[in-house]
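Read the structure below first, then the notes.
So, chain A:
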Amino acid sequence: MEQVNAIELKHVTKRFGEVTANDNVSLTLKKGEILSILGENGSGKTTLMNMLSGIYFPDEGEIRINGNAVTIRSPKDSFSLGIGMIHQHFKLINILTAAENIILGLPGEKKIKMPQVVEEINALTRKYGFDLNPMQKIYDMSVSQKQTVEIIKVLYRGADILILDEPTAVLTPHETTKLFQVLKNMKEDGKSIIIITHKLNEVLELSDRISVLRKGTYINTVETKDATVESLTEMMVGEKVSLDIKRTKPTNQKKRIEVCNINCRNKEGLPVLTDASFIAYSGEILGVAGISGSGQKELLESIAGLQKLESGQIFYHTPEETIEDLTKLSADVIKEKGVRLAFVPEDRLGMGLVGSMDLTDNMMIRSYKDGRSFLVDRKKPRKLASKIVEQLKVVTPKLETPVRRLSGGNVQKVLVGREIALNPTVLMVAYPVRGLDINSSYTIYNLLNEEKKKGHAVICVIEDLDVLLELCDRILVLNSGKITGVVDARSTNKEELGLLMTGTGEEKHKDE
Partner candidate 1 sequence: GCGSSATKESSSDTIQTQSSESASGDTQDDASAIKVGIMYIGDENEGYTESHMKGIQEMKTALGLTDEQVIEKTNIPEDESAYDAAVDLADQGCNIIFANSFGQESYMMQAAEEFPEVQFAHATGYQAASSGLSNMHNYFTSIYEARFVTGVVAGLKLNELIENGTITAEQAKIGYVGAFPYAEVVSGYTSFYLGAKSVCPTATMEVQYTNSWADMSGEAEVASQLIANGAKLISQHADTTGAPSACEQAGVPNVGYNVDMTSVAPDSALTSAYNNWAPYYTYAVKSVIDGTKMDVNWCQGFAEGAVGITALNEKVVAAGSAEKVAQVEAAIKDGSLHVFDTTTFTIGGKSLEDLIAEGGDYAKYADYVSDGYFHESELASSPSFDLRIDGITELTE
Partner candidate 2 sequence: MDLLLTFIQKAIGQGIAILFGATGEIVTEKSGNLNLGIPGIMYMGGISGLMGAFFYEKNVANPIPLIGLFISFLMTFIVSALGGFIYSFLTITLRANQNVVGLALTTFGVGFGNFFGGSISKLAGGVGQISVKTTAAAFRASVPVLNKIPIIGDLLFSYGFLTYLAIIISLSMTYFLKHTRKGLNLRAVGEDPATADAAGINVTRYKYSATVMGAAIAGLGGLYFVMEYYGGTWSNNGFGDRGWLAIALVILALWNPNNAIWGSFLFGGLYILYIYLPGLTRATQELCKMLPYLVTIVVLIISSKRNKHESQPPSSLGKAYFREER
């Protein structure tokens, strides 16, 4: 008997209004393999998977699971076919506990027997080597803990086919390694897995085969052993692209931002930044490293005037060599002082952009106050919007499309484009390439480098240590709110950074 495939997609098409997200895509997942799906942002990976998980319904095409043609009308149908999907954005209910999230929607006795459920979950976590407190509330969890809940949720349901949509986008390298170990265990267990990720080294490390999508169409599937980063990129983009960052020597370095002994606390009153001091110079890229939640966000937000400081001071050295005290000034006051500070926050649609507004209106967020007039001027922002769409190759049906509809990569391009358009003397970016495909990521790196060349100070938080080492001039390392070191990116290595990040390394300040 011939071996049946776990999943077969045949000629599947899905449109959203004018956008064709998937165009006649055919794809196969063999039993017991790990298949990676690659594609640029907006190439339709999530859409394709969502048709398997019952979120979307295909316009055309056929789906076969274990050799049988099926119709998946809802997530429930999908579960009953043994498919479990871990979505790109966590699908967890914040106010519920892990255990409650895990048993959500499952049949069973009317009354919930919580101790029993907890026991079952603990059995699973033991089996696969997770670390999870089933009674913990989701809102108290870190991203990796949430990720764990998502995976256990799928396992608890007894899924045979697992789909993971960019599970590593928000994980640290260490966490990623752990996750991959789990996935390999599951494969050993006979489960079939599809994983979507933009990190090509992960793809090469983990998967058996790789399928590539481009602009909604299926390109090809290759055996992992035959693939390289370059070949995959070419398949994705459709042409050869160079994947190196041209780092130049910093020139004409002057103090730009000076942070002295700042302290701040989060909403729960716990310290998130303790006695942090550092200097950012013009004409350099200062990288910020640290495991997630070490105070990176607060550090940038403090400078941007979005974080309440308990103590400490922040100074801005103007190109004209005067000093502005930014301590305890709010964002609007900083702007009024004429300080050209650009900031790309971590939360793109929750902070950097307004999801329901179109590109033009999003362009105005930082500049609408310009001019004396009581009325806003929309001419300039509209021009800027079309310029960014053109220069950064933003994929959008039209300028009037709400940015919420764009894919993650395009959203990020819009945001970075706008901030750079401010012609800032200081550019701060948090996780600039999170969720971005490799091509877009390099576009962003190049933009940062250009800013640096213009003599601007660039501060960027990046979780990928390889990129940090390749892109930055100096790297500042945070560990639970303390700066454990500022090192020269050219002379340090991953191990050193890792030690500083976990706080086991000795404090290091190479530039002082």
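As a working rule, a residue touches a chain if its C-beta (ideal position, glycine included) is under 8 Å from a C-beta of that chain, and two chains touch if they have at least 3 such contacts; residues count from 1.
If you want to know what made the cut, all candidates are chains of the complex that A comes from, given by their letters.
Everything quoted here is computed from the prediction, not taken from an experiment.
Within this complex, chain A touches only one of the listed candidates (1 or 2), namely 2. Across the complex, chain A meets candidate 2 through its residues 16, 53, 55-56, 74-76, 78-79, 85, 87, 91-96, 100-101, 103-112, 137, 139, 153, 404-405.
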